[in-house]
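Data block below; observations after.
Missing here: one protein chain of the complex. Every other protein chain is in place.
Moving on, here comes chain A:
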Amino acid sequence: MAGGDGDRKAVLEMVQADGADEGCVTFVLHEEDHTLGNSLRYMVMKNPDVEFCGYSITHPSESKINFRVQTRGGLPATEPLRKGLNDLTDVCQHVLHTFEARVKEFRDRQEEAME
């Protein structure tokens, strides 16, 4: 189930307890911290199909996080993770567009005031 190849550095791994179903998975996100961990946890927790979602930083000197997802009704845990990532992308895109529009507006207003 490991996400990374042997020669390349792993980016994403999936860890499951023995006998656990697909709905209970710990994803190991390498080279990530609270930045993605907390924002992604928020988006995943907003999903009603998710029973539990949380993350921990394994050790201060290791740059990876354990991202735990448990779903309801046997839904594979990859689905809410995928949805969370997509939702977060959509949020960012909307924030980016809004921000750039406001900056442009602000600039235009400043130029008007100059004239």
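One rule holds in what follows: a contact is a pair of C-beta atoms (placed from the backbone, for glycine too) under 8 Å apart; a residue touches a chain by one contact, two chains touch by 3 or more; residues count from 1.
Heads up, the rule we're going with is that contacts and distances are computed from a predicted model.
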Record-based protein name (UniProt) of the chain missing from this complex, from "RBR-type E3 ubiquitin transferase", "Two-component response regulator", "DNA-directed RNA polymerases I and III subunit RPAC1" or "Metallo-dependent phosphatase": "DNA-directed RNA polymerases I and III subunit RPAC1"
Positions on chain A contacted by the hidden chain, ascending: 1, 3, 11-12, 14, 29, 32-36, 38-43, 45-48, 78, 81-82, 85-96, 98-100, 102-103, 105-107, 110
